[in-house]
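What you see is the complex with one protein chain gone and the rest in place.
In order of appearance the chains are A and B, and numbering begins at 1 in each one.
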Amino acid sequence: MSIEERLTALENDVKCLKDYAEITKIIATYGPLADTAEGEEGRQKVGDLFTEDGVYDLGKDWVGKGHAGVGALLADQNHLDLMANGSAHIMSLPVIGVEGDRASAVSYSRVYRHNGGQFVIWRVSANHWEFVRENGTWKVAVRTNRLLDGSADSKALLRRVNMPKLV
Amino acid sequence: MSIEERLTALENDVKCLKDYAEITKIIATYGPLADTAEGEEGRQKVGDLFTEDGVYDLGKDWVGKGHAGVGALLADQNHLDLMANGSAHIMSLPVIGVEGDRASAVSYSRVYRHNGGQFVIWRVSANHWEFVRENGTWKVAVRTNRLLDGSADSKALLRRVNMPKLV
Partner (left out) sequence: MSIEERLTALENDVKCLKDYAEITKIIATYGPLADTAEGEEGRQKVGDLFTEDGVYDLGKDWVGKGHAGVGALLADQNHLDLMANGSAHIMSLPVIGVEGDRASAVSYSRVYRHNGGQFVIWRVSANHWEFVRENGTWKVAVRTNRLLDGSADSKALLRRVNMPKLV
């Protein structure tokens, strides 16, 4: 291969590896922000992970749209109680696929709550994430989360791991 | 360094980083495939992560050999019940070592089962993975899994984290 061809191949590979690292970082950042989103500033930081019209969909009556809508999920009394007592929103190792300025990922998440000196597992969920690159920064366009209670919905999210193109 | 030397150094590093990302992806893909392997097609997808004669070794009477053998582990009634009620096979951040077309990894895994509205931890295990590159694609040659019950066997797997060459 010519020097030009080798440089171009390297640039493509490195771009892909950087996308993979940046998207992994967003997923890993969600928990620490969500577990400390006690005020308006904290909720904005979670909202800022999403696009302006981003959606966080946790099921029929539990959907946040846009920065304000995502923030409202975190201002819910149940989430405030979780944070007050101690909580951990932990994401698993994601499977990520990138195509140009769009990307998707499948991961598990768990919410642990501290309760009377002990930790209990409150939720174990399947997650499907859609990302878009806006002005050079990856943002969450849609995050869909379903409790792993055996439902067809939750399994459909996990099955999206069979993506056409993967890093 | 000459341009040739700099290109060669970059190509070696990028190859190593891609191997690391691809092997991480295989490990992260196992869970979503295993938790949805309700039919023959789903079981084949799990089998396809392994080489033709790949081995998934969970202990003396619980070993699958080859695609059909690995699929049979997932067709077991206990695994079918797990999936029906809701389950999550979650892998930890792996430690990966690569040498040419062979690689190995050490990780933890947990199996959560949904049971009467609550999630319980069914298994926490040590895992040692051996990978080979076949026609440009990494495949699992051997996955060994042992319950972390204090046994010497399970600790021997974790101790393999001291690999000669690591990414």
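Simple rule for what comes next: a contact is a pair of C-beta atoms (placed from the backbone, for glycine too) under 8 Å apart; a residue touches a chain by one contact, two chains touch by 3 or more.
Worth saying up front: this structure is predicted, and the values here are computed from it rather than measured.
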item: Contact partner of the left-out chain, one of A:51, A:92 or A:144; value: A:92
item: Interface with the undisplayed chain - residues on chain B; value: 3, 6-7, 10, 13-14, 17, 20, 92-96, 106-108, 110, 121, 123-124, 126, 147-151, 154-155, 158-159, 161-162, 166-167
item: Positions on chain A contacted by the hidden chain, ascending; value: 3, 7, 10-11, 14, 17-18, 21-22, 24-25, 27-29, 31-33, 35-36, 38, 45, 83-88, 90-94, 112, 114, 118-121
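Keep in mind that, in the parts below, only the chains that are shown with their structure count from here on.
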item: Between chain A and chain B, centroid-to-centroid distance (C-alpha), Å; value: 23
